[in-house]
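One chain of protein is taken out of this complex; the other chains stay put.
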Amino acid sequence: MLLVLSLSTVLSAADWREAAAGYRFVFPRDHASHPEYKIEWWYYTGNVETSAGRRFGYQVTFFRVGVDQAPENPSRWAVRDLYMAHLAVSDPEGRRYRFDEKLTRGGPGLSGAATDRYHVWNEDWTASLDDQGRHVIKAAGERAGVDLVLSEGKAPAINGIDGISQKGAQAGNASHYYSLTRMPTRGVITVDGERFEVSGESWMDHEFGTSFLEREQQGWDWLSLQLSDGRELMLYQLRRSDGTRDPRSSGTLVDTDGRTTHLAAGAFTLAPTGQTFTAPSGATYPIGWTIAVPGLGLDLRVSTPMENQELFTRGAGIAYWEGLVDLAGTSRGTRLTGRGYLEMTGYKGSLGRVMTQ
Amino acid sequence: MQSRLFNQFILRRMAQERTRTLTTVVGIALGIAVVLAIQLTNASSVRGFETALTSVAGRTSIEIVGTGGIDETRLPDLGWLRAFGGMSPVIEGEMAIVGSGPDTPQQGSSTPSTRTERGFRAPRTEAVKVLGVDILQDLTLRDYALGEVQGGSTPAGSKPEGSMPEGSKPEGSQHEGSLTSQQFLELLTSPRAIVITEKLARRRGYALGDELQLMAGDRVSTFVVRGLLKDEGPAKVVDGSFVLMDIAAAQLAFDRLGRVDRLDVQLRGDGRAADEAAATAPGSAEIDAALAAISARLPAGLTAQRPSRRGEQVERMLAAFHLNLTALSWVALVVGLFLVYNTVTISVIARREEIGMLRALGVTRRQVLGLFLGEAAVLGLAGTLLGIGLGRVLADAAVGLTRSTVSTLYIATAASTPALAGWHIVLAFAIGLPLSLVAASLPSLEASRVPPTAAMRGSDRLESRVRLRAAVLVAPAMVLLAALALAQLGPVDGRPLFGYAASFATIIGASLLVPAFIFLLARSLAGPLRRLLGVEGLLAHANLAAAIPRLSISVAALAVSLSMMVAVAVMIGSFRDTVAYWVGQTLQADLFIGPGLQPTVGSEQTLSAPVIEAVEAHPGVEAVDSFRNIDLVYNGNLVVLGAGNFDLVLSHGSLLFKAPADGREALRRAIGTESVVVSEAFANKYGTRPGDTLTLQTPQGPRPFAVVAVYYDYAVDRGVIVMDRGTFRRYFGDLTPTGLAAYLKPGFEPERVRAEVLASLDEGHRAFIYTNRDLRAEVLRIFDSTFAITYALEIVAIVVAMLGVGATLLTLVLERQRDLSMLRLIGAARRQVQRVIVIEAALIGAASQAIGLVVGLALSVLLVYVINVQSFGWTIQFRVPVTFLAQVSIAVIVATAVAGIYPARRATRLVVERDE
Partner (left out) sequence: MGMPLLSATDLTKTYTGGTTTVRALDGVSFTLEAGDFVALMGPSGCGKSTLLHLCGAMDRPTSGRVVLEGRHLAELTDDELTKLRRDRIGFVFQFFNLLPTLTLGDNIALPCLLGGMATAEAEARAARLAERVGIGHRLRHYPQEVSGGEMQRAAIARALVHEPALLVADEPTGNLDSETGARVLALLAELNREMGITILLATHAQEVAAASGRVMRMKDGRFASAESAPSAPGAIALPLPDANAVPAV
């Protein structure tokens, strides 16, 4: 998401709508695009496996970054929004991590995000709802591809408080953010031309807003975890450039019935275990984490079966780590496991300044 | 032994006869130089286009094109092309930089009168190639090496931000030393942002952040330099005259909203890794396979081709023009070779005794042959070497002379003379050496037949008087008959090869007739010369009559070049009269309005709404016709497809119809139907007649159109198809016009209306408005400049021929030194002897010009009725420019007389035999 932010830096927020408290989500309308906000993304991650038990992880993200709400040039090629898309497939057994990306403009309908229904596309990569309300995502790059159908599963979980997920000290530095936390998934994953029929569970995030981070915010660590007891946990921790934890870090716990509990910064801790991985880009990522949510009695340990899941984009020239993780720990003393996705950004250089509006 | 003999017998003599050797070498050199210069010139126009094509094409293997461009809304349906590799939509064109640099005050406030001056030709403007791309897509196809760039982009209405400090890249960037595609895009997002080359910036003194004004069509807009490109990829286009902008900005600037010019596709090597550095260029077979696969799937109206196809089309379009220049350039060479023949012949005749002596001493025939061929080889070698150097110089001049023609009539090209390539040098030697040897073979053979007894014969230097035998007329008669037969044959692949062969045969036949002609001339002129010119006339005639065989060569050479000039003069004169008549008949409108920048192939220029409105709004304007021209590929060739308002043509305008008889009625019936009229050049080239059906590539695919009439047009030799605006719109869309013709109400002065319309335009719009009279003058001016190169080539050939005359006279003078001394001894004054020689020279000129006139008229018939028709397809009314020919004739006689001055000076040296 950092990349998106960096894309947005070139433009003023003046004409864009800011995320404000009191937003009421309506579905499926809110799956569709919100072009009045500057930044918007649709984020799918999932842990799936073949019938033989071979495990894969995938990530498909569609970004829309507003550039100029009303370009003076009447050309269809005038850049109102930039569209970016990332595709990554993790194959721990084959030790393969493959990714692809797209960075395009809308042009005459080459990329876009519909407002009347859920349909976002970046050239031939698409995500949309089919007539049964299922999410259909198709993205094929040279070395990785997904063609998946996802049921919504639990109702959308609204993150934050009062329809708003605060990211910075200023009022506007926030987003509207909901998640589909456990989506039964079925389809095909392709790695280096090899096709695998898979099924499993996915997680979708949809977030839109206009300004997010502030100058001192260095990056973040984000986790989406599907616990074996039927609950899901989302946590993100904003890191400040002085090395401290930002008070706007937060999380959401989703119950088995879909009810949500907002976790403020003080309600949890998220700490590296000390296990690190130095990626080809030069960034060093803490790839093991411990989570404690004292109020819920949760003590969890996050690890990954695959160290190198760094995604390095040519278009934006930015690297981040995004990959499948395993989970083990206890809930009020009861052992539980789980799977999920971990995203770590801002480990390469200081992005705080760049992101500032 | 042989080399020593060669050294003593040939080289020493050549050194002694410096003047003759030098003239011959210079003659060959000029011939070679002209041929090379024309090769280079021809290459410069096509190569200019092709190198631009290649540097812009980058890694493009295949391009998708459509007539009039591609409707951009079709692009999403072409997503399947991505399976083949990267693709990028492109807008490409030409703009002119207006004003000399950022420091000069803007010219926008210029008065209407200065605006109508040919601003785009003025030294302060410079044409640049403009490429509009979506940089996000384009980086897979083309390499742009950005040097300096300006800081963060500032879209309209927002305050500048310091988010990206100037000259530095964001710290998040992972790329060392280069911008990410996203940052590159940021540079270009504004519709006024451009990136130019460092070369251009240096040349015109632009710095980052400077504003510069570019004119496209009739619009002048201000752009800001946001970045500088190093000399790589497309930036290498002709001398760095390259401007990169965003595709949206380019669409706006060129007024091509809604369409792109083409879609460039880069083929991905099969199974290649995503890391592109490792990707190798696809092979030819791979491209062919992909072309077939893509063509099979492309929707109607779109064509897939290699980028080089456009170069081939331009090459074909220019082929006739180039072939004519090449043919002309060979005249100078042929004349130069006459000189070799001449020189070696003289050398052989003058040295019969010595040859006889050598033979008596035991030198074989083959050795004698070798000696004289060796002389030719030395001359040819020296001439070629000199010619190569000279060719480069002449090429610059020739490029200068043809540049405006090529850019006016064919393609926009910042023509600079290409460097001499290795193959040019090989070509020069391949032409110069063998042809010199061929030219020398006859006299050398003759030398080898000189018997040893010739050594004893004493002073038989001068031949005795010549007798005319009927037998010598057989060969020329047969050659001339062959010429007649060749003239009846049709073109080969659109080239009048048999026409050229007929011309060549005519020249050869006429040359063979020269001795007989001079003989008759000499016989009939003896009396008159003596009466008119007294004793000098008597002597001059006597001298010439004695040297007919040798003189024939010089006269033939001169006559050949003169005949070419006469022929070309007659052809051009006829052509000019025809065009003048046609212009008078067809140009009926009172005002003609065009964009400030002239459109050419690959550089479409259009008129914009404000200009059209300004014209229509003027109270004096009664009716306005608008034209729209686009390039159309027909039978693999580029032709012009034009759209006009047939109603208006019928009510106000005038076309000269060739067929059918009632062209106006045909035009009336064409309105609203799938009908076209075609130009005569088109009809000739493709054998089209009224009633035929043409299948044209429309954006909807191939569609049939009925040809209802053929009209005369002398403006476009590649052929024009015209349809009614309504029909055009149905198939090709409502494209903005490329020109307007305005008819005024009675009582309105065109000059005033023009001034008023121009005054009503704002600073951002520049139209060229010609009054009817101005345009007629302009048409003829363009016509004349087109033929400037032709005359230049003629003059070189004539200069070479004059050198030949001078050299021949000099030789005769040297040979007759004893006679001339004797004349001086018996009392001839220096001036009398000089006058004799000058009269001889003038007589040679007169004889040559007489032959040149006759042969030239014959050649002009070939040019007008065979070569022109076959290569350009124009009907030209034959007309003889009598005054011009009379002037030329006098000039030629004076010039040859002048060529006799140096030999005349040499002739007065008194040589007395000394006591040994």
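Chains here go by letter, A and B, matching the order in which they are written, and residues are numbered from 1 within each.
Definition applied: a residue touches a chain if its C-beta (ideal position, glycine included) is under 8 Å from a C-beta of that chain, and two chains touch if they have at least 3 such contacts.
Quick caveat, the model's predicted, so the values are computed rather than measured.
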Contact set of the excluded chain (shown chains only): B
Contact partner of the left-out chain, one of B:98, B:135 or B:539: B:539
Per the touch definition above, residue among B:247, B:529, B:744 or B:828 touching the missing chain: B:828
For subunit B, the residues touching the chain missing from this view: 459, 462, 464-465, 530, 534-535, 538-539, 542-543, 545-546, 818-819, 822-830, 832, 910, 912-916
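The criterion applied here is as follows: only the chains that are shown with their structure count from here on.
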Subunit A-subunit B separation of Cα centroids, rounded to whole Å: 63
Subunit A-touching residues of subunit B, taken from the complex the two chains share: 72-73, 75-76, 79, 82, 89, 134, 136-137, 152-153, 155-156, 158-159, 161, 163-164, 170-175, 180-183, 185-186, 189, 191, 246-249, 251-252, 257-258, 268, 273-274
Residues of subunit A that touch subunit B when the two form their complex: 2, 6-7, 9-12, 14, 67-68, 71-79, 82, 100, 103-105, 107-110, 123-124, 141-143, 281, 312, 314-319, 348-351, 353-354, 356
